[in-house]
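With one protein chain held back, the other chains of the complex are shown just where they sit.
Entry: chain A
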Amino acid sequence: MTQLRPTDPRFTGHLVRPRLRIVAGVCAGFARHSGLPVTFVRTVTFVLALCGGAGVLLYGWLWATTPDESADGAAGSDARRDPLPKAALTGSHATLPDTRTQLRDPSPGATSGPTVATADAAADAGGGEPHRAPVTEILLGLALVGTAGALIANRLGAELPLDAIIPAIVALAGTGLAWRQFAELRSGAGPRSSGMLVRALGALVLVALGILLFFVTSEQPNVWTVVVAAMSVLVGVAVVVAPWAVRLTRDLSDERAAREREAGRAEMAAHLHDSVLQTLALIQQKAGPHSDAARLARAQERDLREWLFTGAANGPVDLAAELRGIATTVEREFAVHVDVVSVGTVDREVPEALLAAAREAILNAARHAGGSVSVYVESSPTAIEVSVTDRGPGFSIGDIPADRMGVRESILARMQRAGGTASVRPGPGGTGTEIRLSLPLDVQEDTP
């Protein structure tokens, strides 16, 4: 166990496993926590591991119960996504020896001893920096090669305890498979379907079968072998399942913490809703719809509302939210009242051109009409339609001089380039202006 990485002299209050790790970071975490040299901790663990597997058991237990460093704090989603599957992967060989210890105990002298050493050595050689070595695959490959080698050796006449080797390999393969499922489940990469459950169960059955074979094929069964076999199967399955259960429990508590944060937020939202929003509404009402005070109150209300109610949502860019943002900015600069009504949801990125054209239309209405401006967004699966209506003097596109770029270039031409259409028509009841932007979504399928 060489010192492959510098130990962090920083002492932490909690025992956590650092992101830099060789196997699962237990030794390094413990060394950091206790202040002992990490090489010493590793040596002791290794020596303990040779003492009937005690070190391995301790290691596995600490691994399962100690949180990841990154997951310990208020981890961001990216930090959470990355290290955990890695922990699961690297952790797979931390507990594999456990299973083998179970296997080894009933019949000392079986061939699993050297395998433990090689697995550890391989893991250490590959350690040093965070890695995603395909450890499970390597183990499964080794198991297959081992089987083949043993069979050939047996055919050649070597006296090998096949009745011990084959069950051990079956159990090993089962454990490897179970851990592989676990890793996939944690990373969220694999399909979260019942298929995964079936495969995980299959792996467990394999483990049980291996252990059972061990007893059935080794000697004449009697009461004691049956009892010991049953116990071994139970322990074997528990060893495979336990870390899984521990992880799921931890996930659950993480989720509960998130829910509590959300509840606190909702409570604050309710309070602000009752006090501040009411006051802002009153200011708007008292100050008259087009006064400065009303505009300020309205902008403030919109900001607050945005923060209160849409902060938790983190889907794709919401067209309605973008337009509300534009409305707020426009209301700050002009004496207008912009009302945004949105219908339907957009489940994809909104093209910049549509937003820019809509912004221009709202600005145009604010500049030339003032008063109330209605913005209506309808997002259907096939098209997005934005209409901006004002009650101003109105204008016809034919009356605009050709050199005026505003409407012609930044609304009509822009929409055309984006594959959509724009039209200017008289507003409701023949007064004012209505600008309608329409963008078919099929055309925009590949736009980032």
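Assume contacts are C-beta pairs under 8 Å (C-beta built on N, C-alpha and C of every residue); 3 or more make two chains touch, one makes a residue touch a chain; residues count from 1.
Keep in mind that, in the parts below, contacts and distances are computed from a predicted model.
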Which one, "NitT/TauT family transport system permease protein", "CoA-transferase", "Response regulator transcription factor" or "Heme lyase CcmF/NrfE family subunit", is the UniProt name for the chain you do not see?
-> "Response regulator transcription factor"
Have a look at A:342, A:364, A:410 or A:433 and name the one touching the chain we're not showing.
-> A:342
Among listed residues A:33, A:273, A:368 or A:408, the absent chain is touched only by A:273
So that we can see where the missing chain sits, which residues of chain A does it touch?
-> 273-274, 277-279, 281-282, 284-286, 288-289, 298, 301, 305, 309-310, 339, 341-344, 372, 374, 376, 378-381, 387, 389, 428-430, 434
